[in-house]
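In this view, the complex is presented without one of its protein chains, the others remaining in place.
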Amino acid sequence: MIRFTNDYSEGCHPRILEVLSASNTEGNFGYSTDPHCDHARQLIRQAIGRAGAAVHFLVGGTQTNTVCICAALRPHQAVIAAATGHVCVHETGAIEASGHKCVAAPGTADGKLTPDIIRAVCDAHPDEHMVQPKLVYISNTTEVGGVYTGAELAAIRQVCDERGLLLYLDGARLGSALAAGGATLAELGALCDIFSIGGTKNGALFGEAICIQDPAIAEDFRYIIKQRGGMLAKGWLLGIQFEQLMRDGLYEELAAHANALALRLRDGIAALGYGFAFDSPSNQQFPILPDRVLKKLREEFHWEEMGKPDTEHTTIRLVTSWATRPEAVDAFLTALARA
Amino acid sequence: MIRFTNDYSEGCHPRILEVLSASNTEGNFGYSTDPHCDHARQLIRQAIGRAGAAVHFLVGGTQTNTVCICAALRPHQAVIAAATGHVCVHETGAIEASGHKCVAAPGTADGKLTPDIIRAVCDAHPDEHMVQPKLVYISNTTEVGGVYTGAELAAIRQVCDERGLLLYLDGARLGSALAAGGATLAELGALCDIFSIGGTKNGALFGEAICIQDPAIAEDFRYIIKQRGGMLAKGWLLGIQFEQLMRDGLYEELAAHANALALRLRDGIAALGYGFAFDSPSNQQFPILPDRVLKKLREEFHWEEMGKPDTEHTTIRLVTSWATRPEAVDAFLTALARA
Amino acid sequence: MIRFTNDYSEGCHPRILEVLSASNTEGNFGYSTDPHCDHARQLIRQAIGRAGAAVHFLVGGTQTNTVCICAALRPHQAVIAAATGHVCVHETGAIEASGHKCVAAPGTADGKLTPDIIRAVCDAHPDEHMVQPKLVYISNTTEVGGVYTGAELAAIRQVCDERGLLLYLDGARLGSALAAGGATLAELGALCDIFSIGGTKNGALFGEAICIQDPAIAEDFRYIIKQRGGMLAKGWLLGIQFEQLMRDGLYEELAAHANALALRLRDGIAALGYGFAFDSPSNQQFPILPDRVLKKLREEFHWEEMGKPDTEHTTIRLVTSWATRPEAVDAFLTALARA
Partner (left out) sequence: MIRFTNDYSEGCHPRILEVLSASNTEGNFGYSTDPHCDHARQLIRQAIGRAGAAVHFLVGGTQTNTVCICAALRPHQAVIAAATGHVCVHETGAIEASGHKCVAAPGTADGKLTPDIIRAVCDAHPDEHMVQPKLVYISNTTEVGGVYTGAELAAIRQVCDERGLLLYLDGARLGSALAAGGATLAELGALCDIFSIGGTKNGALFGEAICIQDPAIAEDFRYIIKQRGGMLAKGWLLGIQFEQLMRDGLYEELAAHANALALRLRDGIAALGYGFAFDSPSNQQFPILPDRVLKKLREEFHWEEMGKPDTEHTTIRLVTSWATRPEAVDAFLTALARA
């Protein structure tokens, strides 16, 4: 079985496995107060060009989104997100469980928000009988493979300033966005109030780094992490992993590998005459394939399904990762050509 | 200034004012444990044909919706509501603040849900990565004046049984729905797991009665009321009011008055050649009027605005109540004819 | 049956009933945006000597505490309260339901906090593995009849400044505290970040006024009110009542009446040789009486019980109000003397 199911089907990159093993008995203080975390924080501050940023490490993505949003909002304040946004759909109401409404805006075809969409949401919430939209949630890449450029991000920052909004970027798949020419880490550091750098889907065993530029959000942030169950006892496990990812360009190298194979899939599928539901330059591809073809491919390959555009076709999601081998891509394309 | 702003611009019906005055010094135990509340409960149980129903009294509508939904759901369960539903829009995220997502479904033109809409929401939430839709929220009348018939309600009940859903009807404007030929109190008693009978907008100074048929929701309901700040110290004030509303058909009589004047408005406006944004048989009417006309009317009348269908017209909301005088309606129509 | 059960067994003072009746059909905008509320706000700002205070009106006490605390705290922040404090005990976990822990400190014998108690709570919460105590909750009078003097309040203010804490005073029984020589309204205005002036237990049908000096708490306060179900549709009902209470000294006059009768009870009971569980100068008295005596009195009088100091005695709570008649007090004392 070859999996294009997601980008978290394997453990971690060998370099990370190696340091995890090497450090196993070194002994560290808990809760990310150790030298590995401190060093990883330093590397991240350099990478994003923000010497004063607060940097924290969490295990998973839902936790990351919940903690960041909880820390930023007062009770009546709401999140503005694309309707396809992870917080709107795939976190079992985690944000609502923390008390905040996610206002789902119709996004662009590739799952992005734009200044006009954001302004429209604000305009539709004029008074205290409605929630107060306060934090713009964007994901890069988006859930359907879209990538924000630096210019797009700057435009969103501008509307945030205009309307008194906070800007949070969920970087669960940030590696792929960076490797696809999206806004750079330095641009993120300059434009977002808070954003995450995802490790889980790009070579780490697990782990998301949170970078906070807004001191009001950063204040007492460790309390919020702990309260939401996000403080890992053996916190150095997170520091060790981000030390590796942030060293020697490993983070971008792994993402570039994933993206390259995704584009190879994309080009190969397109060459066979098939179309795509979303236009994605990233490690997720969304071809629309005939059900009779999928039936054959299913014996050998695994993917997730994203709905049926008509009764005889299905949109599938193919995801590549740092661990995907070129042979797997070729096998898929060969099988597709034959099917 | 003549107000068609809403149905809660005046105090209460004279009969209610009278008993409030008469009982002022009689002395009662607090928290709705008094004989007035008990008697009102009895009258309501008779009216809805459910001898075993639990009946509780709260002051306001947002409270009512929050308490009912909190009492019914586990943390991961969500509300299905029309996108125009009060809980989705006009309660400042009260339901989300209690931890539950409101899944906003595109409703019908008059703000209703249908079995197909409900099924579609359920089908779109297949697993534990998403909230679990569990409670169907409908309002009768809807926020845009729609009225559920008994047959429509029965069809929704059926899909609820089919899919294991709870059915909650928000009766903030139930009087108007009853008087417009909507599902009867007995049908509500038979078909809803829980519903409210609104007093605030139909002759009471304030007050909503909650009728619970589902024993699991009814269990410990007073705890939930108290916790959510809904337990009125001088609870008999609520009992006294519902004693009056439920006696001699007062509740339906007041609503019939409001509806009759709303239809008079509707017919008069239509006769002048204007159209409506929503088709409403109830005490809310939504004419689309030219902005230059509204400018003139504004000196004498007050209403709320509901958006602009084009640059020169505005949809306004005209609301009548038990307190609206026929002369006010006539004055509006005369002024409109002249404008 | 003569009730010393509580101070909310009757409706409202005749002057309030009169204006409620007189205003019944005058027509007002909803949600406390009316001239009565504006006028009442003005009267309160004068009374507390804070021209810039934000003033809001809610229906009940649990709502008031929840809204004020929600508006003031971030998620990880906690309330410091005496273990007997209303928020710790008698609100069915309303504060916890809004996400905040109430740290229950052992208070003084009469239910108060002191600077030392507050400092000790802070010292016991040194880091992010524990909640962050942030808001000091005091009630005046306390739940066991204690009264904060101006000097005591000033000392608490000082520790709040020292430790970066907010000070919230729950004035559900503020009238009685004022009439007993407690901190004045002007002192409250000068020393508290936020406090309430209780109407429900001092002559109003219902209603609590909230006075906010801290602009950060005041910001968007109406959103929080609405979200927590505290925004009364016919909000002018609250304004009208506080207009009366704040005019001609009615608020303090009613409380002075209640206190005077409570002290008459106290002195009469003491003269008969009985002791008290708490030393109270206010409208609640807590005599310890033999069970065989209580058995006889129970036929004619009603009260609440507060526990048994030994197998043959019970501490009872006797509460007087603006509506208590001197004859009721005399009847109790006579019956007690005979029992």
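Each chain gets a letter, A, B and C, in the order it is written, and its residues are counted from 1.
The rule is simple: a residue touches a chain if its C-beta (ideal position, glycine included) is under 8 Å from a C-beta of that chain, and two chains touch if they have at least 3 such contacts.
Treat the numbers as computed from the prediction; the structure is a model and nothing was measured.
Considering the complete complex, which visible chains touch the unshown chain?
Touched by the chain not displayed, across the whole complex: A, B, C.
Touching the left-out chain: which of C:Arg15, C:His39, C:Lys101 or C:Arg163?
That would be C:Lys101, which touches the missing chain.
May I ask which residue of A:Cys37, A:Val55, A:Ala78 or A:Ala97 touches the chain that does not appear here?
Spelled out, the listed residue whose C-beta touches the missing chain is A:Ala97.
Among A:Ser32, A:Gln63 or A:Gln77, which one touches the chain that has been omitted from the display?
Going through A:Ser32, A:Gln63 or A:Gln77 one by one, A:Gln63 is the residue touching the chain not shown.
Out of A:Tyr148, A:Phe206, A:Phe242 or A:Phe332, which is the one that touches the chain we can't see?
Checking the options A:Tyr148, A:Phe206, A:Phe242 or A:Phe332, the one contacting the hidden chain is A:Phe206.
Which chain B residues touch the hidden chain?
70-71, 74-76, 98-99, 128-129, 131-132, 220, 222-227
Name every residue on chain C in touch with the hidden partner chain.
75-76, 78, 89-93, 96-102, 104, 128-131
If the missing chain were put back, which residues of chain A would it touch?
Within chain A, the residues touching the omitted chain are 1, 3, 5-6, 8-12, 14, 17, 20-21, 23-30, 59-63, 66-67, 91-94, 97-98, 200-201, 205-206, 223, 226-234, 237, 323.
As a convention for this text, only the chains that are shown with their structure count from here on.
Whose C-alpha centre lies nearest the centre of all protein C-alpha atoms?
Of all chains shown, the one whose C-alpha centroid lies nearest the global centroid is B.
From the C-alpha centres, identify the chain that is farthest from chain B.
Farthest by centroid: A.
Starting from the mean Cα coordinates of chain A and chain B, work out the distance between those two points in Å.
Measuring from centre to centre gives 42 Å for this pair.
For chain A and chain C, what's the span in angstrom between their mean Cα positions?
Centre-to-centre distance between chain A and chain C: 50 Å.
I'd like to verify one number: the distance from the centre of chain B to the centre of chain C, where each centre is the average of its C-alpha atoms, in whole angstrom.
About 33 Å separates the centre of chain B from that of chain C.
Quick check: what residues of chain A touch more than one other chain, meaning two or more?
In chain A, residues 75-76, 98-99, 128-129, 131 touch at least two other chains, as defined above.
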